[in-house]
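Only a single protein chain was left out; the remaining protein chains are all shown in position.
Entry: chain A
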Amino acid sequence: TSSRICERGADVAVCGGTHGNELSGVYLVRELLKAKDIVMEEEREEPASVLMVLANPRAMQQCRRYVDTDLNRCFTHATLNGPISDSAPYEMTRSRELNAMLGPKGSPGAVDLVCDLHNTTANMGLCLILSLACLFQRQMPDVPMRFIHFDVSSKESYSLDSVGKHGFAMEIGPQPHGVVRSNIYTAMKDGVQHMLDWVRLFNSGTIFEAGFVDVFTIVKNIDYPRDSETHNITATIHPQLQDRDFLLLHPDDALFQTFSGETLRYKGNEPLYPFFVNECAYYEKGIALSLARKNTVAYHNMAFKVHS
């Protein structure tokens, strides 16, 4: 379910349950929807242009990542606009519904900002995952967080947050799928609140000054070593790498430990930053960890302009 109050200034969509077993976002959006019902009943406050969405209700009901296919890969232009049959995967039908609700992607009517809530089993803390088009400042002095940049053009972008004019995923870990950890929930709740506060400030004409921010730009993914016949993994993330997301991995550092105890080492030529180390959902995507470079990025002054 979702609710749209009004459009004024930048509007925001907060999405939970895109993966039905990433529970912080599921519970947070449910709570925000409850709170909104109470506000609407009790007083006519200044309406906030915030849309709350539970993106994959069927997967949520089963507490699974997805029913037929990963919803967060169903938002390319081809998937959204191509032909669709009656027997299409559930998530493909759902992505079109979400596109109608929040988009259409690429059109002037699309929501200004999509914030898509996720959890990871990797020890990543709080991360915001952005594509090139929508890097902008946030003010969250108390909360250590990192920015991760995936370089996809907006035509090729496949995730839910690409439906809005701007969008990002808020990824918090470590948390097992199917579990709510109170510290992780609180971090996400605070993160969403800060984001909404920023939008409110923006809508009220605040000028945000130019500045610099460190961004991790993904370079490549590394898969587990696998058995050539069964395709089953033959090693685990090495204990020296496990839980060490965003700590520099140097050439020749330990990467994997085979089941017979042998250490396999990182063979790249440049030191890179690992993240999504041992994310449960990525085993089937052939990703044991991702590697990134850290860059300092400059961003410009920003303010809300009213078109006369």
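In this section, a contact is a pair of C-beta atoms (placed from the backbone, for glycine too) under 8 Å apart; a residue touches a chain by one contact, two chains touch by 3 or more; residues count from 1.
What we mean here is this: contacts and distances are computed from a predicted model.
**Q** Missing chain's UniProt protein name, "Trafficking protein particle complex subunit 2-like protein", "Oncostatin-M-specific receptor subunit beta", "Aspartoacylase" or "Globin domain-containing protein"?
**A** "Aspartoacylase"
**Q** Per the definition of touch given earlier, which of A:Val67, A:Leu196, A:Ile233 or A:Val297 contacts the omitted chain?
**A** Among A:Val67, A:Leu196, A:Ile233 or A:Val297, only A:Ile233 touches the chain that is not shown.
**Q** Of the residues A:Ser87, A:Ser182 or A:Ser228, I need the one that contacts the missing chain.
**A** Final answer for the missing-chain contact: A:Ser182.
**Q** Would you write out the residues of chain A that touch the absent chain, in ascending order?
**A** Missing-chain contacts on chain A: residues 27-28, 30-31, 63-64, 121, 174-183, 185, 232-233, 236-239, 242, 257, 259, 278, 280-281, 283-284.
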